[in-house]
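Removed from the display is one protein chain of the complex; every other protein chain stays in position.
Up next, chain A:
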Amino acid sequence: MLTTTVYPYILNERSVFISLEDVMTHTDDAVAPEQEHFDALIADDSRIEPRDWMPEAYRKTLTRQISQHAHSEIIGMQPEANWITRAPSLKRKSILMAKVQDEAGHGLYLYSSAETLGTPRPVLNDQLLTGRAKYSSIFNYPARTWADMGAIGWLVDGAAICNQVPLCRASYGPYGRAMVRICKEESFHQRQGWEILYELSHGTDAQKKMAQDAVDRFYGPALQMFGPPDADSPNSQQSMAWNIKRFSNDELRQRFVDMIVPQAEALGLTLPDPDLVWNEERQHYDYGELDWDEFMSVIKGRGPCSVQRMKRRREAHENGAWVREAAAAYAERQAARAAEAANHEDHETETAPSSQRPAAQLIGA
(Lines give C-alpha, C1' and ligand atoms only; values in the text may rest on other atoms or scores of the structure.)
Protein backbone atom coordinates (compact mmCIF):
# COMPACT_ATOMS: atom_id res chain seq x y z
CA MET A 1 0.00 0.00 0.00
CA LEU A 2 1.67 3.12 -1.19
CA THR A 3 -0.74 5.91 -0.83
CA THR A 4 -4.16 6.45 0.55
CA THR A 5 -4.53 9.69 -1.29
CA VAL A 6 -4.54 9.73 -4.96
CA TYR A 7 -4.72 12.58 -7.22
CA PRO A 8 -7.12 13.67 -8.60
CA TYR A 9 -9.65 11.24 -7.22
CA ILE A 10 -9.83 9.41 -4.02
CA LEU A 11 -8.80 5.87 -3.32
CA ASN A 12 -9.96 3.33 -0.90
CA GLU A 13 -7.31 1.95 1.44
CA ARG A 14 -7.72 -1.36 -0.28
CA SER A 15 -5.37 -1.37 -3.21
CA VAL A 16 -6.36 -2.64 -6.59
CA PHE A 17 -4.69 -5.88 -7.30
CA ILE A 18 -2.89 -5.93 -10.59
CA SER A 19 -1.08 -9.01 -11.66
CA LEU A 20 2.12 -7.34 -12.57
CA GLU A 21 3.85 -10.65 -13.14
CA ASP A 22 1.79 -11.00 -16.27
CA VAL A 23 2.68 -7.69 -17.72
CA MET A 24 6.14 -6.82 -16.54
CA THR A 25 9.47 -7.93 -17.73
CA HIS A 26 11.34 -5.87 -15.16
CA THR A 27 11.19 -6.26 -11.42
CA ASP A 28 12.64 -4.50 -8.47
CA ASP A 29 15.45 -7.00 -8.60
CA ALA A 30 16.67 -5.33 -11.75
CA VAL A 31 20.23 -4.18 -11.82
CA ALA A 32 21.22 -1.12 -9.91
CA PRO A 33 22.16 1.07 -12.92
CA GLU A 34 18.51 1.05 -14.00
CA GLN A 35 17.38 2.21 -10.59
CA GLU A 36 20.09 4.84 -10.70
CA HIS A 37 18.90 6.07 -14.07
CA PHE A 38 15.32 6.22 -12.81
CA ASP A 39 16.35 8.11 -9.69
CA ALA A 40 18.36 10.55 -11.79
CA LEU A 41 15.39 11.24 -14.06
CA ILE A 42 13.21 11.91 -11.02
CA ALA A 43 15.89 14.09 -9.41
CA ASP A 44 16.08 16.12 -12.65
CA ASP A 45 12.29 16.46 -12.60
CA SER A 46 12.41 14.79 -15.98
CA ARG A 47 9.90 12.41 -17.56
CA ILE A 48 9.69 8.65 -17.27
CA GLU A 49 8.50 7.11 -20.53
CA PRO A 50 6.91 3.67 -21.08
CA ARG A 51 10.15 2.19 -22.45
CA ASP A 52 12.12 3.25 -19.34
CA TRP A 53 12.76 0.93 -16.46
CA MET A 54 10.71 1.86 -13.40
CA PRO A 55 10.27 0.37 -9.94
CA GLU A 56 7.37 -2.02 -9.65
CA ALA A 57 5.76 0.11 -6.95
CA TYR A 58 5.90 3.19 -9.20
CA ARG A 59 4.23 1.28 -12.02
CA LYS A 60 1.59 -0.12 -9.72
CA THR A 61 0.82 3.22 -8.07
CA LEU A 62 0.45 4.93 -11.42
CA THR A 63 -1.64 2.18 -12.93
CA ARG A 64 -4.00 2.40 -10.01
CA GLN A 65 -4.13 6.17 -9.96
CA ILE A 66 -4.60 6.62 -13.71
CA SER A 67 -7.18 3.85 -14.04
CA GLN A 68 -9.15 5.16 -11.09
CA HIS A 69 -9.17 8.56 -12.69
CA ALA A 70 -10.42 6.92 -15.90
CA HIS A 71 -13.14 5.04 -14.00
CA SER A 72 -14.19 8.32 -12.36
CA GLU A 73 -14.61 9.92 -15.77
CA ILE A 74 -16.75 7.02 -16.95
CA ILE A 75 -18.95 6.77 -13.86
CA GLY A 76 -19.03 10.57 -13.73
CA MET A 77 -20.86 10.57 -17.06
CA GLN A 78 -23.94 9.12 -15.38
CA PRO A 79 -25.14 11.95 -13.12
CA GLU A 80 -24.85 14.39 -16.01
CA ALA A 81 -26.30 12.06 -18.61
CA ASN A 82 -29.30 12.01 -16.27
CA TRP A 83 -30.16 15.52 -17.51
CA ILE A 84 -29.36 15.32 -21.22
CA THR A 85 -32.89 14.40 -22.22
CA ARG A 86 -34.40 17.08 -19.93
CA ALA A 87 -31.99 20.01 -20.38
CA PRO A 88 -34.15 23.15 -20.37
CA SER A 89 -32.87 24.75 -23.59
CA LEU A 90 -31.41 23.39 -26.81
CA LYS A 91 -28.20 25.30 -26.24
CA ARG A 92 -27.79 23.82 -22.76
CA LYS A 93 -28.66 20.36 -24.04
CA SER A 94 -26.01 20.67 -26.69
CA ILE A 95 -23.35 21.90 -24.24
CA LEU A 96 -24.19 19.16 -21.76
CA MET A 97 -23.97 16.44 -24.39
CA ALA A 98 -20.62 17.79 -25.52
CA LYS A 99 -19.43 17.80 -21.93
CA VAL A 100 -20.42 14.21 -21.24
CA GLN A 101 -18.82 13.25 -24.53
CA ASP A 102 -15.60 14.95 -23.38
CA GLU A 103 -15.69 12.81 -20.26
CA ALA A 104 -15.85 9.64 -22.32
CA GLY A 105 -12.88 11.03 -24.25
CA HIS A 106 -10.98 11.67 -21.02
CA GLY A 107 -11.69 8.10 -20.00
CA LEU A 108 -10.19 6.91 -23.27
CA TYR A 109 -7.02 9.02 -22.98
CA LEU A 110 -6.54 7.82 -19.44
CA TYR A 111 -7.14 4.14 -20.18
CA SER A 112 -4.66 4.46 -23.05
CA SER A 113 -2.18 6.10 -20.74
CA ALA A 114 -2.64 3.33 -18.14
CA GLU A 115 -2.22 0.71 -20.87
CA THR A 116 1.29 2.01 -21.56
CA LEU A 117 2.14 0.70 -18.09
CA GLY A 118 1.23 -2.79 -19.22
CA THR A 119 -2.34 -3.45 -18.07
CA PRO A 120 -4.86 -3.79 -20.92
CA ARG A 121 -8.11 -1.85 -20.88
CA PRO A 122 -10.37 -4.91 -20.52
CA VAL A 123 -8.50 -5.83 -17.33
CA LEU A 124 -8.91 -2.31 -15.96
CA ASN A 125 -12.57 -2.34 -16.94
CA ASP A 126 -13.06 -5.64 -15.19
CA GLN A 127 -11.56 -4.19 -12.02
CA LEU A 128 -14.19 -1.46 -12.13
CA LEU A 129 -17.09 -3.80 -12.85
CA THR A 130 -16.13 -6.23 -10.12
CA GLY A 131 -15.76 -3.46 -7.57
CA ARG A 132 -12.04 -4.04 -7.02
CA ALA A 133 -11.20 -0.61 -8.39
CA LYS A 134 -12.71 2.55 -6.99
CA TYR A 135 -13.75 5.83 -8.53
CA SER A 136 -14.28 9.27 -7.07
CA SER A 137 -16.90 9.09 -4.36
CA ILE A 138 -18.49 12.38 -5.48
CA PHE A 139 -20.26 10.56 -8.31
CA ASN A 140 -22.17 8.47 -5.82
CA TYR A 141 -24.30 11.50 -5.01
CA PRO A 142 -27.50 12.07 -6.99
CA ALA A 143 -27.93 14.80 -9.61
CA ARG A 144 -31.50 15.64 -8.73
CA THR A 145 -32.01 19.02 -10.32
CA TRP A 146 -30.82 21.00 -13.30
CA ALA A 147 -28.83 23.21 -10.92
CA ASP A 148 -26.74 20.14 -10.09
CA MET A 149 -25.34 20.41 -13.63
CA GLY A 150 -24.08 23.83 -12.59
CA ALA A 151 -22.77 22.71 -9.20
CA ILE A 152 -21.02 19.68 -10.68
CA GLY A 153 -19.37 21.84 -13.32
CA TRP A 154 -18.37 24.63 -10.98
CA LEU A 155 -17.43 22.70 -7.83
CA VAL A 156 -16.64 19.16 -8.94
CA ASP A 157 -14.81 20.08 -12.13
CA GLY A 158 -13.30 23.03 -10.28
CA ALA A 159 -11.85 20.72 -7.63
CA ALA A 160 -10.70 18.36 -10.35
CA ILE A 161 -8.84 21.22 -12.04
CA CYS A 162 -7.06 22.20 -8.82
CA ASN A 163 -6.03 18.58 -8.54
CA GLN A 164 -5.16 18.06 -12.16
CA VAL A 165 -3.20 21.13 -13.20
CA PRO A 166 -0.14 20.04 -11.18
CA LEU A 167 -0.57 16.55 -12.65
CA CYS A 168 0.31 17.94 -16.08
CA ARG A 169 3.86 17.87 -14.68
CA ALA A 170 3.57 14.31 -13.33
CA SER A 171 6.78 12.40 -13.84
CA TYR A 172 5.13 9.74 -16.01
CA GLY A 173 5.07 11.15 -19.55
CA PRO A 174 1.88 9.63 -20.99
CA TYR A 175 -0.07 10.65 -17.88
CA GLY A 176 1.20 14.22 -17.84
CA ARG A 177 0.47 14.66 -21.53
CA ALA A 178 -3.05 13.22 -21.18
CA MET A 179 -3.65 15.64 -18.31
CA VAL A 180 -2.74 18.64 -20.45
CA ARG A 181 -5.59 17.92 -22.84
CA ILE A 182 -7.96 17.01 -20.05
CA CYS A 183 -7.26 20.19 -18.10
CA LYS A 184 -8.04 22.37 -21.10
CA GLU A 185 -11.43 20.77 -21.44
CA GLU A 186 -12.09 20.72 -17.70
CA SER A 187 -11.57 24.45 -17.38
CA PHE A 188 -14.14 24.91 -20.12
CA HIS A 189 -16.51 22.68 -18.18
CA GLN A 190 -15.99 24.63 -15.00
CA ARG A 191 -16.85 27.89 -16.73
CA GLN A 192 -19.98 26.29 -18.17
CA GLY A 193 -21.02 25.12 -14.72
CA TRP A 194 -20.46 28.55 -13.28
CA GLU A 195 -22.50 30.06 -16.10
CA ILE A 196 -25.40 27.67 -15.43
CA LEU A 197 -25.41 28.73 -11.78
CA TYR A 198 -25.07 32.39 -12.73
CA GLU A 199 -28.17 32.20 -14.92
CA LEU A 200 -30.08 30.42 -12.17
CA SER A 201 -28.95 32.70 -9.37
CA HIS A 202 -30.00 35.71 -11.45
CA GLY A 203 -33.26 34.10 -12.53
CA THR A 204 -36.61 33.46 -10.87
CA ASP A 205 -36.97 32.74 -7.16
CA ALA A 206 -37.45 29.06 -7.91
CA GLN A 207 -34.25 29.02 -9.97
CA LYS A 208 -32.27 30.78 -7.24
CA LYS A 209 -33.51 28.29 -4.70
CA MET A 210 -32.55 25.44 -6.98
CA ALA A 211 -29.04 26.86 -7.39
CA GLN A 212 -28.49 27.36 -3.66
CA ASP A 213 -29.75 23.88 -2.89
CA ALA A 214 -27.32 22.33 -5.39
CA VAL A 215 -24.36 24.26 -3.95
CA ASP A 216 -25.40 23.24 -0.44
CA ARG A 217 -25.34 19.59 -1.42
CA PHE A 218 -22.13 19.55 -3.48
CA TYR A 219 -19.87 21.85 -1.44
CA GLY A 220 -18.80 19.33 1.22
CA PRO A 221 -18.32 16.34 -1.10
CA ALA A 222 -16.36 18.58 -3.52
CA LEU A 223 -13.93 19.58 -0.76
CA GLN A 224 -13.53 15.92 0.10
CA MET A 225 -12.39 15.16 -3.44
CA PHE A 226 -8.90 16.18 -2.32
CA GLY A 227 -8.75 13.24 0.06
CA PRO A 228 -8.35 12.98 3.82
CA PRO A 229 -6.44 15.62 5.80
CA ASP A 230 -2.65 15.38 5.44
CA ALA A 231 -2.30 13.98 8.95
CA ASP A 232 -4.37 10.96 7.87
CA SER A 233 -2.62 10.56 4.55
CA PRO A 234 0.91 9.49 5.47
CA ASN A 235 1.63 7.65 2.25
CA SER A 236 1.21 10.67 -0.01
CA GLN A 237 4.89 11.27 0.66
CA GLN A 238 5.98 8.52 -1.71
CA SER A 239 3.88 9.93 -4.55
CA MET A 240 5.40 13.32 -3.91
CA ALA A 241 8.90 11.87 -3.88
CA TRP A 242 8.19 10.33 -7.28
CA ASN A 243 6.99 13.68 -8.66
CA ILE A 244 3.54 12.27 -9.31
CA LYS A 245 1.86 14.34 -6.65
CA ARG A 246 3.13 17.90 -6.26
CA PHE A 247 1.04 19.32 -3.44
CA SER A 248 -0.54 17.81 -0.36
CA ASN A 249 -4.28 17.21 -0.02
CA ASP A 250 -4.72 20.10 2.37
CA GLU A 251 -2.68 22.47 0.22
CA LEU A 252 -4.86 21.74 -2.75
CA ARG A 253 -8.07 21.94 -0.73
CA GLN A 254 -7.00 25.34 0.57
CA ARG A 255 -6.24 26.55 -2.94
CA PHE A 256 -9.71 25.41 -4.02
CA VAL A 257 -11.50 27.10 -1.11
CA ASP A 258 -9.61 30.34 -1.77
CA MET A 259 -10.65 30.13 -5.40
CA ILE A 260 -14.37 29.46 -4.92
CA VAL A 261 -15.18 31.95 -2.16
CA PRO A 262 -15.03 35.03 -4.43
CA GLN A 263 -16.70 33.06 -7.22
CA ALA A 264 -19.60 32.21 -4.90
CA GLU A 265 -19.88 35.90 -4.02
CA ALA A 266 -20.06 36.78 -7.70
CA LEU A 267 -22.84 34.23 -8.08
CA GLY A 268 -24.71 35.66 -5.13
CA LEU A 269 -24.80 32.22 -3.51
CA THR A 270 -23.59 31.20 -0.08
CA LEU A 271 -21.30 28.33 0.76
CA PRO A 272 -22.79 26.10 3.47
CA ASP A 273 -19.98 26.51 6.00
CA PRO A 274 -20.47 28.80 9.03
CA ASP A 275 -16.74 28.59 9.81
CA LEU A 276 -15.70 29.93 6.44
CA VAL A 277 -13.86 33.17 7.18
CA TRP A 278 -10.87 35.10 5.86
CA ASN A 279 -7.79 34.66 8.02
CA GLU A 280 -5.68 37.78 7.72
CA GLU A 281 -2.67 36.18 9.31
CA ARG A 282 -2.62 33.13 7.04
CA GLN A 283 -3.86 35.09 4.02
CA HIS A 284 -6.24 32.20 3.36
CA TYR A 285 -9.82 31.30 4.15
CA ASP A 286 -10.38 29.13 7.19
CA TYR A 287 -13.04 26.50 6.68
CA GLY A 288 -14.94 24.12 8.91
CA GLU A 289 -14.36 20.46 9.66
CA LEU A 290 -15.68 18.17 6.92
CA ASP A 291 -17.76 15.09 7.63
CA TRP A 292 -15.11 12.41 7.20
CA ASP A 293 -17.38 9.67 8.55
CA GLU A 294 -19.74 10.30 5.68
CA PHE A 295 -16.78 10.32 3.29
CA MET A 296 -15.54 6.94 4.50
CA SER A 297 -19.00 5.47 4.37
CA VAL A 298 -19.53 6.62 0.77
CA ILE A 299 -16.11 5.26 -0.21
CA LYS A 300 -17.09 1.94 1.30
CA GLY A 301 -20.02 1.71 -1.11
CA ARG A 302 -22.78 3.28 0.96
CA GLY A 303 -23.17 6.40 -1.18
CA PRO A 304 -26.75 7.34 -2.08
CA CYS A 305 -26.18 6.17 -5.68
CA SER A 306 -23.28 3.71 -5.31
CA VAL A 307 -25.34 0.65 -6.15
CA GLN A 308 -27.20 2.40 -8.96
CA ARG A 309 -24.02 3.67 -10.67
CA MET A 310 -22.36 0.27 -10.66
CA LYS A 311 -25.53 -1.44 -11.81
CA ARG A 312 -25.84 0.86 -14.80
CA ARG A 313 -22.19 0.39 -15.79
CA ARG A 314 -22.51 -3.38 -15.57
CA GLU A 315 -25.73 -3.33 -17.56
CA ALA A 316 -24.16 -1.23 -20.31
CA HIS A 317 -21.26 -3.66 -20.43
CA GLU A 318 -23.44 -6.77 -20.45
CA ASN A 319 -25.96 -5.38 -22.93
CA GLY A 320 -23.11 -4.44 -25.25
CA ALA A 321 -21.38 -7.82 -25.14
CA TRP A 322 -23.07 -9.13 -28.28
CA VAL A 323 -22.07 -5.97 -30.16
CA ARG A 324 -18.42 -6.25 -29.15
CA GLU A 325 -18.44 -9.93 -30.04
CA ALA A 326 -19.88 -9.12 -33.45
CA ALA A 327 -17.21 -6.48 -34.07
CA ALA A 328 -14.47 -8.93 -33.06
CA ALA A 329 -15.90 -11.69 -35.26
CA TYR A 330 -16.13 -9.30 -38.19
CA ALA A 331 -12.54 -8.16 -37.69
CA GLU A 332 -11.39 -11.79 -37.68
CA ARG A 333 -13.35 -12.52 -40.80
CA GLN A 334 -11.85 -9.53 -42.59
CA ALA A 335 -8.36 -10.45 -41.47
CA ALA A 336 -8.83 -14.01 -42.71
CA ARG A 337 -10.08 -12.69 -46.03
CA ALA A 338 -7.17 -10.31 -46.38
CA ALA A 339 -4.75 -13.13 -45.57
CA GLU A 340 -6.43 -15.34 -48.12
CA ALA A 341 -6.26 -12.63 -50.75
CA ALA A 342 -2.59 -12.04 -49.99
CA ASN A 343 -1.93 -15.75 -50.19
CA HIS A 344 -3.74 -15.95 -53.47
CA GLU A 345 -1.71 -13.05 -54.80
CA ASP A 346 1.48 -14.82 -53.69
CA HIS A 347 0.61 -17.80 -55.78
CA GLU A 348 -0.24 -15.65 -58.73
CA THR A 349 2.82 -13.44 -58.75
CA GLU A 350 5.36 -15.50 -56.83
CA THR A 351 7.75 -12.61 -56.99
CA ALA A 352 7.24 -10.18 -54.15
CA PRO A 353 8.45 -11.44 -50.77
CA SER A 354 5.58 -11.86 -48.34
CA SER A 355 7.28 -9.53 -45.88
CA GLN A 356 6.20 -6.67 -48.10
CA ARG A 357 2.56 -7.33 -47.43
CA PRO A 358 1.92 -7.40 -43.71
CA ALA A 359 -0.07 -4.18 -43.93
CA ALA A 360 -2.72 -5.82 -46.08
CA GLN A 361 -3.28 -8.42 -43.40
CA LEU A 362 -3.91 -5.79 -40.81
CA ILE A 363 -6.77 -4.17 -42.65
CA GLY A 364 -9.93 -4.76 -40.75
CA ALA A 365 -8.05 -6.39 -37.89
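Note that in this section a contact is a pair of C-beta atoms (placed from the backbone, for glycine too) under 8 Å apart; a residue touches a chain by one contact, two chains touch by 3 or more; residues count from 1.
Just so we're on the same page, contacts and distances are computed from a predicted model.
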Chain left out of the displayed complex - its UniProt protein name, from "3-oxoacyl-[acyl-carrier-protein] synthase 2", "Polar amino acid transport system ATP-binding protein", "ABC transporter related" or "Phenylacetate-CoA oxygenase subunit PaaC": "Phenylacetate-CoA oxygenase subunit PaaC"
Of A:Arg64, A:Arg92, A:Lys134 or A:Arg217, the one touching the omitted chain in the full complex: A:Arg92
Residue among A:Lys184, A:Arg302 or A:Arg324 that touches the chain left out of view: A:Arg324
Per the touch definition above, residue among A:Thr63, A:Gln78 or A:Gln190 touching the missing chain: A:Gln78
Absent chain, residues of chain A that touch it: 74, 77-78, 81, 84-94, 97-98, 100-101, 104-105, 107-108, 111, 146, 196, 199-200, 203-204, 206-207, 312, 315-316, 319-330, 333
